[in-house]
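With one protein chain withheld, the remaining protein chains of the complex are depicted in position.
Labels run A and B following the written order; every chain starts at residue 1.
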Amino acid sequence: MAVITYREALNQALREEMVRDESVFLIGEEVAEYDGAYKVSKNLLEEFGEWRVRDAPIAELGFAGLGVGAAMVGLRPIVEFMTWNFALLAIDQVINSAAKLYQMSGGQYNVPIVFRGPGGAALMLAAQHSQSPEPWLAYVPGLKVCSPATPYDAKGLLKSAVRDNDPVCFIEGELLYNVKGEVPEDEEVLVPIGSADVKRQGGDVTIVTYGKMVHEALRAAETLSAEDEVEAEVVDLRSVRPIDVPTVLASVRRTNRAVIVEEGWPVANIGAQIVDDIQREAFDAMDAPIARVTGLDVPMPYARNLEKLVLPSAENIRAAARDVCYI
Amino acid sequence: MATKETRAHDNAPSKPEAANQPDFLGLEPGELSELLRLMILARRFEEKTAESYQLGKIGGFLHLYVGQEAVAAGAISALREDDYVISAYREHAQALVRGVPARAIMAELYGRATGCSKGMGGSMHLFDRSVNFLGGHAIVGSHLPIAAGVGYAIRYRGGDQVCLCFFGDAAVNIGAFHEALNMAAKWELPVVWIIENNAYGMGTEISRSAAISELVGRACSYEGTASAQVDGMDVLKVRAAIDEAVRIAREEKRPSLIEAITYRFMGHSMADPSHGTYRAREEVEGWREDDPILSLSDTLIEAGLMTSEEYEEMDRAVIEEVEESAEFAEASPRPDESHIYDLAYSDEYPHGLDRRDSWR
Partner (left out) sequence: MATKVVMAQLSPTMEEGKLIEWKISEGDPVAQGDIVAEIETDKANMDVEAMGAGVLRKIVVQEGATVPVGTLIGIIAEPDEDIESLLSEAEAEPAVVATEERPDAPEEATAPAETAVPDEAATTDEAAAGDETAEAAEEPSAVVPPLETGLEAESGRVRASPVARKMAAEKGIELGTIAGSGPGGRIVKADVEAAVAAPAPAGRAPSPGAIGVSEPPAEPRLRDERVEASQMRKAIARRLAESIGPVPHFYLTIEVDMGRALDMRSELNARADGFKIGVNDILLKTAAEALVRHPQVNASWDEDAIQFHGRVDLGIAVAVDGGLITPVLRNADRKGLRRISLESADLIERARARKLLPEEYQGATFSVSNLGMFGIDEFTAVINPPEAAILAVGMTQEKPVVEGGEITVRRRMRVTMSCDHRVVDGAIGSAYLATLKEMLENPLAMVL
């Protein structure tokens, strides 16, 4: 099986879907001649031409809305935001148009669109470029929200997102683009939206996470196993709307303990929702209060040491897991 | 103060008028009387909705079009069936003229399952896919980039359709206006932008908010965009301007920006008086003398294309149609509550939306 980067996996997904379906096109800043700010759309302009790989002006609201209009009349746009930080300018189109048009029109106009780009902190990019948009988006009925951690999931989820008939927000990780992983070459890779994946099995504590934090959680799980004789099960949500609650519950019912990890801020985030789902549906399975490991509740500072302090680490996750295991 | 004299600058690309000789643009008598009928329909429909609103049969916001009928009728009548229409939230007339049945619109306003948006949208969100009516959008300016996207899809497929996009004067100040017109010009998208300049963004006269006195002048920022300002109280002048804009879009793949100078005789919404706080009774009465429906009917009767009896008969038939639409709406079922989750997504939604409503 081929080992490729997350970036290459996304590029493959884009290319394969554009070959498969002529109504799929890519629009965004620097996606065409520049090959994408993060080179995700490398070589696509050459293969598909300017109408299908369109360099947009720096006008996020405008080209996001253009995508919505094209989707209403039958195209399947992939709107790339150079980063999700800039998508805040386009949020009216994402929420008030894309998410609501299907219901608002009495089911006449669905909006098959993908909004994608990197989210989360990278390295010393400071407050305006370092944030996790997933909770803002997951709040909105009408949207689906994915955030893959591995090349395989990135490819499989993006392809599913393109094929989905409703708007999908797809949050990649700026620091994940170079992560390598196995992706089969000769078969169709499709990961269903809304399905979590158990990235590591274990019976003592469930660590629920997604995106970049999956890798921190796996590191923490290895330490827990080696140092604390705790076998952690790592559940990678992969999609944060819909959340694969059944998989989370099944794991928690076995382990009786949960730690929820995400990179972003602690208030009203995905983990807060999962805590609710667990307490409502698996109250009797819990042996300890649910722990949450999140970024600190401040805008991201620039200085390296402060940035590290703000972001959750494997060590933080291990500490939380020990807590809920009463160690 | 927005008087007709100070505001009408008709430089539409229509033929110069011969003295006392109305220009019917080569339209057949039947087409002319249909334009009149559509305007009467829009007027009578709005009057009925105002009545129903006051009786509590219609809820939410209700923005009436009374006075502006010439813009919708003149513009939309210039389109082919496979063209697209998209509008803001004062869009009952656009929907009617485009061919959405009056009863489907009235039922929508009444919040009934038989409404054109199944009772999910209301006054501000009328949609009808069967006539390419892409909706009422209620965030000022938000549908302009969407219209650009429709234009993009037309070019993408190599089609020759046109997307007609209505918006109010105040929308020219929002960022989306600039972003959409810029893309449409740069990529040569077949979109016709129509500013329905009724002089007020809610209660703020446009001269108090826009740093440009002739809104159509904004077109010069977007090279390749044709532009014209037109008397929006004259349906034939609107029609002439849009005919030309549609031709440019279809044949030359260029957008146009048309400013129609018009006036709403009623308030911004039902919650807003027609005059008093921000405009004088005299101003409204002055514009009412220029009623687009009376103008056309007088012209047609004078030209011998219609008798006053035929006009009255047409009005009676329209009133009947509108009354029937209200009866239909009244008798229609409300949306089925058991289907509350059915329209949030068109595609599969794993694990269900009803997971967290056990308190019901």
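Convention: a contact is a pair of C-beta atoms (placed from the backbone, for glycine too) under 8 Å apart; a residue touches a chain by one contact, two chains touch by 3 or more.
Treat the numbers as computed from the prediction; the structure is a model and nothing was measured.
Touched by the hidden chain within the whole complex are the displayed chains A. The chain not shown here is touched by just one of A:L190, A:A272 or A:A288, and that residue is A:A288.
In the complete assembly, the contact with the undisplayed chain comes from A:G203, out of A:P57, A:P184 or A:G203. Across the entire complex, the residue among A:S132, A:T247 or A:T294 in touch with the chain not shown is A:T247. The chain not shown here touches chain A at positions 195, 198, 203, 246-247, 250, 256, 283-288, 326.
The rule is short, and it goes like this: only the chains that are shown with their structure count from here on.
Centre-to-centre spacing of chain A and chain B amounts to 40 Å, using the average Cα coordinate of each chain.
Interface residues of chain B, counted against chain A in their complex, comprise 84, 86, 115-121, 125, 127-129, 134-135, 137, 139, 142-156, 175-176, 178-180, 182-183, 186-187, 342-347, 349-351, 353, 355-356, 358. For chain A in complex with chain B, the touching residues are 25, 51-52, 54, 56-57, 59, 61-75, 77, 92-93, 96-97, 101-110, 141-142, 144, 164-166, 192-195, 242-246, 276-277, 280.
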